[in-house]
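One structure, as structure tokens, below. Some questions next.
All protein chains but one are shown in place.
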Amino acid sequence: MKADITLTVNGEAVRETVEPRTSLADLLRDNLRLTGTHLGCEMGACGACLVLLDGVPVHACLVLAVQADGQKVETIEGLNESGQIEDLQKTFHDRNALQCGFCTNGMLMSAHALLAGNSDPSRDEIRDALSGNYCRCTGYEAIVDAISATAEHRLSAERRLSKMKGAQ
Amino acid sequence: MKSPAFDYVRAESVADAMSAYAAADGDAVYLSGGHSVMPSLALRLQAPALLIDLSNIAALSGISLDDGWLRIGAMTRHVQALNDPLIAVHAPLFAAAAPFVAHPAIRNRGTLGGSLAHADPASEFPAAAVAMQAELEIASSQGIRRVPADDFFVDIYETAIEPGEVLLAIHVPSPVAGQVIGFDEIARRRGDYAMVGAAVQAVSTDAGLEDVSIALFSVGNHPVRARKAQAALTGRAIDAAAIADAQAALEDDLNPPDDPQFPASMRLHLARVLLGRVLANLEAVA
Partner (left out) sequence: MMASTDHIGQSHRRENALRHLAGRGRFVTDLALPRMVHAAFVRSPMAKGKIVELDVTAAAAAPGVVRVFTAETLNPICAPWTGTLDHFAGMKSAPQNMLAEGQVLWAGHPVAMILAHSRAEAEDACELVLLDIEDEDAVVDGDAALVEGTPLVSDGIASNLCYRTVLETPGLEEAFSNAAHVVEGRFTFGRHTAVTLEPRAVVADFDPSTGQLTVHHGTQTPYQFQDVYAHQFGLPDNKVRVIAPDVGGSFGMKLHVYNEEMAVVAASITLGRPVRFVADRLESFVSDVHARDHRVSARMAMDAQGTILAMDVDDMTQIGAFSTYPRTSVAEGNQVIRLMGAPYTMPDYRGRLSVVFQNKVQTSQYRAVGHPIACAVTEALVDRAAEQLDLDPIEIRARNLVADDAYPHVSATGYQFEKLSHHAALAKLRQMMGYETLREEQAALRKQGIYRGIGIASFVEITNPGAAFYGVGGARVSAQDGAIVRLTPSGEVHCAISVTEQGQGTETIIAQVVADQLGVTPDQVKVTTGDTDTTPSGGATWACRGAGIGGETALRAGRRLQAQILAIAGAVLQAEPATLALAEGAVIDRATGQERITLAEIGRIATYRPDTLPEGCDNSLTAVQHFAPTGYPFDFTNGIQASHVEVDIETGVTRLLKHWVVEDCGRIINPLLVDAQIRGGVVQGLGPAFFEECMYDDMGQMTNASLADYLVPMAGEMPDIEIAHIETPTLDTILGAKGVGEAGTAAAGAAAMNAVNDALRPMGARISQTPMTPLRILTALGHV
């Protein structure tokens, strides 16, 4: 039996009628045509389908659309438009931290969550945070570099800000 | 890899969940974090008529300290095992195990109760529960009972939870003075299921180790209590000789599965190496 669900996707209220077996990933991709969320394994092993569910990264392939009823979902499209990850996107671009682009959504989600909880991660902590994100193209180093550079930029911006405050 | 069709209900109470299960004539699966259920559905390894979502049941959430026991609701997410201050102090082996469990996004969603109920012999939390001598609180239509972790894990993917029953919470006895713990595993890649893992808890006294509790995982069909190794350590200070005796005792404690890709001899060897390392690095918690 199909179910009616209501959720917030990238700040917009969405009402859909879905089969209970529909994954959140399929809802986003097929019903809402938010195709920036990718499917690489459909069993939570590759990280290509990460979205923010009520603010934390989860595998959209391991969550049913009906489970997301009443919740808030943010996809790469939403993060992009909100400007929240603009600096991450820029360092990924500068460092060429992507090739085919299929893992990029998941990498950005993991990086975004890491930096929200750890403003100064070591390279090893970054690699650990990416341990569930598969990339076949880059060899990972450029991605680690880009996240590390973003953290440095944010920290030095903060330092500048606190210096200015201190001067006042 | 699309799931077969099923119906879905979000239970609001344990009674709700159990009556939905009964109404489906048992052709139902409980869904907590879903991180084991969803892949098995996508692989079409099971095709239940009904999925019963437990995530909204208040009785399954919350972490509280009560009379020397920490009650951890079954819906507690892996990430809380990593971050929760009560778990850090009162169920320290869960906190020690959590970094080894899968990856950050999985930990955001996967639940402790789900992990224990799934009872994968290679997974970390079940062994931690056994080593901490936790008790599992299970609801059935007859009422609520508590099962010691040693009796909870029955076989591969099989626990003391009977069909239709719901795991409510994990109860962990608070550490006593002198308590030490150790947790480690050997895995191919970070976050992978362990090739071999070890969870150890003991009380360090002037008379040597007491209440030694060793649970090894990925060495059998469920977490294995290494009782001979425990005995070899009891009443002794941790030194090279004691560790060597404990390692030697694993020969009798373990009967690992044999597989051309992973021979029993390799599991036994790795279990000894790992146990030695964990014992050499026990840390005080209380």
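The letters A and B name the chains in turn, as written, and every chain counts its residues from 1.
Here is the rule we use: contacts are C-beta pairs under 8 Å (C-beta built on N, C-alpha and C of every residue); 3 or more make two chains touch, one makes a residue touch a chain.
Note that this is a predicted model, so its numbers are computed, not measured.
Enquirer: Check the options A:I5, A:L24, A:V73 or A:L98 and report the residue that touches the missing chain.
Expert: Result: among the candidates, A:L98 touches the missing chain.
Enquirer: Which of these touches the unseen chain: A:L7, A:A68, A:L115 or A:A142?
Expert: The one listed residue touching the chain not shown is A:A142.
Enquirer: Identify the residues of chain A touching the omitted chain, counting contacts across the whole complex.
Expert: Given the touch definition above, chain A has residues 19, 21, 29-30, 33-43, 45-46, 48, 75-77, 79-80, 89, 92-94, 96, 98-105, 108, 123, 126-128, 130-144 touching the missing chain.
Enquirer: For chain B, which residues reach the chain that was dropped from this view?
Expert: That gives, for chain B, the contact residues 1-5, 39, 43-44, 186, 188-192, 195, 261-263, 265-266, 269-270, 273-274.
Just so we're on the same page, only the chains that are shown with their structure count from here on.
Enquirer: Going by the contact rule set out above, which residues of chain B touch chain A in the complex?
Expert: These residues of chain B touch chain A: 1-8, 10, 31, 34-35, 38-39, 41-43, 51, 53, 55, 79, 102-106, 108-109, 189-191.
Enquirer: What residues of chain A sit close enough to touch chain B in their complex?
Expert: Per the stated touch rule, the residues are 1, 3, 19-21, 23, 26, 42-44, 47, 50, 53, 56-59, 61-64, 66-67, 69, 109-110, 113-114, 127-129, 131-133.
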